[in-house]
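This is the structure I have questions about; it appears just below.
Shown here: the complex without one of its protein chains, the others still in place.
Our next item is subunit A:
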């Protein structure tokens, strides 16, 4: 092999090696960090796994938000108007968290069927409904507004 080819071979080997390591690491990391979305119905019927990081979303049930008297613990219920799931969260809720509003929560489902949220997301727009929630409601045939498109405007 002449030196030029040899050098090229090194470069190619280096790149192949680098790409292989990168792809391996990437897929591993991706696998560890995917959070699947589940609707309240899916959670209530036991489709969602427990003790795994997932996302859950729905409309906050009117009158369901209960604050603890001496801490920032809060319990509320989310619904797709078919089934309802209790959510527990400790901390400050986002500005747009309101009863009757669509939210997405990130966290784990415990063995009692209560969703232990570590993060609650509500978008910075009063008409916003998270896309996942809109789809879940549509599936359940319970979209509260004329159509999802309208709602997201």
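One rule holds in what follows: a residue touches a chain if its C-beta (ideal position, glycine included) is under 8 Å from a C-beta of that chain, and two chains touch if they have at least 3 such contacts; residues count from 1.
Everything that follows uses one rule, which is that contacts and distances are computed from a predicted model.
Asker: For the chain not present in this complex, what protein name does its UniProt entry give, out of "Dihydroxyacetone kinase, N-terminal domain", "Cytochrome c-type biogenesis protein CcmF", "Putative ABC transport system permease protein" or "Thiazole synthase"?
Answerer: UniProt lists the chain that is not shown as "Cytochrome c-type biogenesis protein CcmF".
Asker: Give the residue, chosen from A:60, A:78 or A:93, that touches the chain omitted from the document.
Answerer: A:93
Asker: Tell me where the left-out chain touches subunit A, residue by residue.
Answerer: 4, 7, 10-11, 14-15, 18-19, 22, 25-26, 29-30, 32-37, 53, 55, 67, 69-72, 90-93, 95-96, 123-126, 130-132, 135, 152-153
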